[in-house]
Structure formats: C-alpha cells, structure tokens
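Missing here is one protein chain; the remaining ones are kept as they sit in the complex.
Order of writing sets the chain letters: A and B. Residues in each chain are counted from 1.
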Amino acid sequence: MTLYAVTGALLVALGLYGLIAARALLRRVVAFNVVGSGVFLMFGALGWHAGQADPVPQALIITGIVVALSASALAVGLVVAHARATGSQVLEDDAR
Amino acid sequence: MSAMIALLALPLAGALAAVATPRQGARIAGLVALASAVALALLIAQMTSAGSVRVAPGGWDAPLGIVLEADGLAVGFIALTVAVMAGVIAIAAPMRSLAAPFWPLAMLAWAALNAIFLSRDLFNLYVGLELLTLAAVALVAMGGDKALGAALRYLIFALTGSILYLAGVVLVYSAHGMLDIDLLAGTMPGRTDRMAMALMTVGLLIKTALFPFHVWLAPAHAAAPAPASAILSALVPKASFVILLRLWFEAMPDTANDRILSVLAVLGALAVVHGGAMALRQGRLKQIIAYSTVAQIGYLFLVFPLAGGDSAAQPWAAGAWTGTVFQALGHGLAKAAMFLCAGMWIIAVGSDRLEALRGLARALPMTAMAFAIAAITLMGLPPSGGFTAKYLMMTTAFASGQVVWGLVLLGGGLLAAAYLYRPMALLFTREMPDFTPVPRALQLVPLVLALLAVGMGILSDGVYTFVQIGRPGAAEEGL
Partner (left out) sequence: MAVFDLALCALILLAATAAVAGPGMFRAVVFFVVYGVLIALSWVRLGMPDVALAEAAIGAGLTGILLLGAVGRLARAGADEPEAPRIDWPVALATVAVAALLVWAVLSIAPGPGLAPQVAGMLPRTGVENPVTAVLLNLRAWDTLLESVVLLAALIGLWPLARGGAWLEPAGPLHHALPEGVLAGFGKLLPPVALLVGVYLVWAGASQPGGAFQGGTVLAAAGVLCIMAGLVRAPGMAEPLWRFALLVGPALFLALGVAGLVSGGFLVFPQALAKGIILVIEMFLTLSIAVTLALMVLGPPESGAAQ
C-alpha cells in the first residue's frame, strides 16, 4: 500500500540524516537501523497486492533484517571498545 | 562448473575450519590458496576453449534463482585475489603479533570477493558486499586501539553505501520484477530507473572511496595491520567497482547520458589530483601508500566517458574498457606488494616513518627492488601492466578528442612519481641501518607480486584476450 511505501521513504531520509549528522556513535547505529527498516518497508509495501503476496521481497527483507543486526552488533562492539579506549562517544574529527 | 563452485566453497570452508581449529589458521589458509590456484587454472582452461561459464545454484535459473557467471572480467579479478591472498598468507603466517581471528576474517573476505565477482543477481551482490564490509572492518579493527576510530568511520561510510545501494535495488525490483543483470538488460527502462541507478551508484561510489567519499580510506588502510592493508587496498574497493561496471555496461546501459559519465570521470580526476597531493604531504609510508590508492582508484572512473561515451570514442572503446581492467589488476598487484614491503620494514626497523626507512635497500635489497618495481606499475612506466593500461586509455582519449582525460592520466603519472620519489630516495641511501633480519623467503613474496604486475604488461596480449571473454556489448558500442 502506497501509504506504507511513502512512510518507508520518509524513514529512509530521516535515518540518513541521523546516520550522517548525528555525533553520538550509538545514535548513528540507531539511525542506520531506521534507514534499513525504511528501505524494507518500501520494498514490502511496493510488493503488496490484494491477491498473492510476493514471497521474494519477504525473503529478501528477512535476509536484510538479519544482515542489519549483524552490522549493528559489530558497530556496537566497536563503539564500546572505542569508548573504553578514548573515553568518548564521538569520533574525534566530529567533536566540535 | 565445479571449478567455479570450488572457488566459492574453498574460502568458506577454510573460514569455518579456521574457527574450529584456531591455531591452524595459517595452514588452513595456505591449503585454501593452493587448492584455489588449481581450481583457477582449471577454470581458465575451460574458459579459453568454451567461453564464459554459467551456473545457477539450486538449478533455478533467473528470475526465480540466482545466476553465477565466470566471464573474463570476473576471473581476471579472481586471479588477482588468489595472487594477493597467497602473498598475504605467506607474509602473515609467521607474524606472531597477528591474533587468530585474522585467518577466518581474511578467508571470509576472500569468499565475499569471489561471490561478488561471479554473481549476476543484484540482491546477491548486496549480501556479498555486506559480508565483505563486515570482514574488512573487522580486519581494520585488528590494528589495535588506535585503529578503532578509523574502523568505525569505515563502517559508517560502508553501511551508508550499502543501504543506498539496497534502496536502488528495491526500486529496480519493484519496477521490473527481476533482479538478474542479464534479464534487466533486455527490459525497457522505466521512469524510476535513473533514480535507482543514482542510488546504487552513489552507494557504490562510497564503498569504492571515490572522491569526495574517500575520507574513510586512508586512515583505515594505514591503521590496519600490514597484511590486512594489502587485502583492503588491493582488493576490497575493486569489488564495488566491478559492480559499477556491471550495472552501467551490462544491466541498464540505457539510463546513462553524457553528463553522468562526465561527472563520474571528473570525480575520478579530482581523486587523482587530491590523492596525489595528500600523498606528497604524508610522513608515514603506509599513509602514502593509502593515499596512492585514493588516486589510483580515480583512474578507474575514466572508463565511463572513454568506453561509454558517444560515437566519437567507439573504435577504441573496447580498448579503454580493457585498459581499465588492466589498471585495476595492475594496481592490485602493485599495491599489495607495497603494503607487504611496508609490513616487513615495520618488522625490520619498528616503524613506518619515512626517516626510519633510510638505507633499507642495503639491508633488505629484495624488498626495495619489489617496491621499486611496484612503483613502476603505479607510475605507468613500460613494460608494466600499468603502462599497458595507461596506453590503452590514452589512445582512446586522444583519438576520440577527449584530450582532457589523457592529460589526467599523464598528470597522475607525474604525481605518482613525485610522491613515490621520497620513500625510494630514502630507501636507496648509502647507509646501513640497525634492523631485525627478515627471512629471504619472505622478502621474495612482494617481489613476486610486483613482477606479476610487470608480467601483465609483457604478456599483455594473453591477458587482453582473456579479459575480453564475455565482454559486454556496451563496452564496444557505448552507453
């Protein structure tokens, strides 16, 4: 349904802002997940038909959700290790 | 067919085995390299007689299933990967400072690279890219506490790139109902295709570190352990570049127009200049080599107007496309050789600061020779593969009247000479430094890689013909 697809598109933009502009690293991880779920929502909503649901987008979205979690887990591990090493939640070039 | 599958299954199996028995990581990697070399030879033999090889895992052809195809482009890069990985394994095996997780991560990156080079399915390429990114970021983070910031910046850029690519894939599937590159080539372009290509291209540009998205590359490659840097610089950005080539020349060539092609090449030119300028200012060898990668990646994007441009370039377009492949392969070999040399010098004198390199040519002569020969490829001097690449591209540029790209190629070569001069001058100083000896067998490894790059230039006919197997029609006719 187009409403969900448009919501997905808006989520992508919202998440992109957070991913690029946010300074706290953990927030960027959250933003990445928002972008991801926005893309998936676009995908699924565009594949919606009152008749048969297209299974290929569903399978690909499930794959994408798992991949996003893996990336988030690695990101979180790095953020925590970085905070322990530098005492900061922000990448040094971004600290103003 | 089995040779192709072996090239995918061997690194995967090796990674799993290296987790099962962590202390045998180096031996397992060595076995994978050996077996992969054999499989590669068999595949090349098969292809020289029968052309491209296609396999559909599961027996399901597109659009329901995923298609894998070994054409000249794919196997050229797979061969590069085997050579670089073999060198990295040889150098990394005796390094005691390298923790056990290096081995499974390196083999996972290897599997991802092969999967990307062979795949013809847009979503499958996404999964391969993610595997490559996670393994690569983890390899950077192995450089210790000081590498964490660089690894994080790399991860953020890379994830932004992947998700933009995925957004483009979503638009393509929603409009056309298929993900296969060859099937897409046969469909009429839709209204949203240009937007989809824009998203995918920007995503891939970020992952290939093209100017202005190059900011993550130099810190990451410099902070990683030297064997990892070799993999990262020589191989990883090439994967996303190959996807770009496939998207523009094979999947949806009709979405291109001259403006887009020029923008890509202008960014490439800026990368050449900026990378070279930054390399001149660095005080550590690994930083110089990393910024050199930024510059050399810029050359690759000249393929778009040269091979994809309008009819003026057509008689030479195939040469430009193949020349770009030569450039990527030659750069991969040379860059890997340089990083492996840097790794050995760090072991020998404890630092990669330029001053510390004084006189190392007398101490470790084979490595200095390797570095010098690799520099020849990067500068584009004959008889190296880099020269053949530049020659092919410049012929197209000057013959088709796109002189500006020819000047970029020339200028880039001069810049490379400039930033490589400083380290080489210091290497060949007449002094004998205090150094820890490095086994001769190890010193041979980067020399072999650098000589392979030169070999590509000497045997360029064979390589040229091979890379042309399965070359897309658009590389001849233009986009």
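In this section, a contact is a pair of C-beta atoms (placed from the backbone, for glycine too) under 8 Å apart; a residue touches a chain by one contact, two chains touch by 3 or more.
Everything numeric in this text was worked out from a predicted model, so none of it was measured.
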item: Hidden partner chain, touching residue among B:S2, B:T48 or B:T465; value: B:S2
item: Interface residues of chain A (partner: the chain not displayed); value: 1-18, 20-24, 26-27, 29-31, 33-34, 37, 40-42, 44-49, 51-63, 65-74, 76-81, 83-84, 86-90, 95-96
item: Chain B residues that touch the omitted chain in the full complex; value: 1-2, 5, 9, 12-13, 15-16, 19-20, 22, 55-60, 63-66, 68, 99-101, 104-105, 108, 111-112, 115, 123-124, 127-128, 130-131, 134-135, 137-138, 141-142, 167, 171, 173-175, 177-178, 190-192, 195-196
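In this text, only the chains that are shown with their structure count from here on.
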item: Chain A to chain B touching residues, read off their complex; value: 12, 16, 19-20, 25, 28, 32, 35-36, 39, 42-43, 46-47, 56-57, 60, 63-64, 67, 70-71, 74-75, 78-79, 81-82, 85-86, 91-93
item: In the complex with chain A, residue positions of chain B that touch it; value: 123, 127, 130, 133-134, 137-138, 141, 145, 148-149, 151-153, 155-156, 159-160, 163, 166-167, 170, 173-174
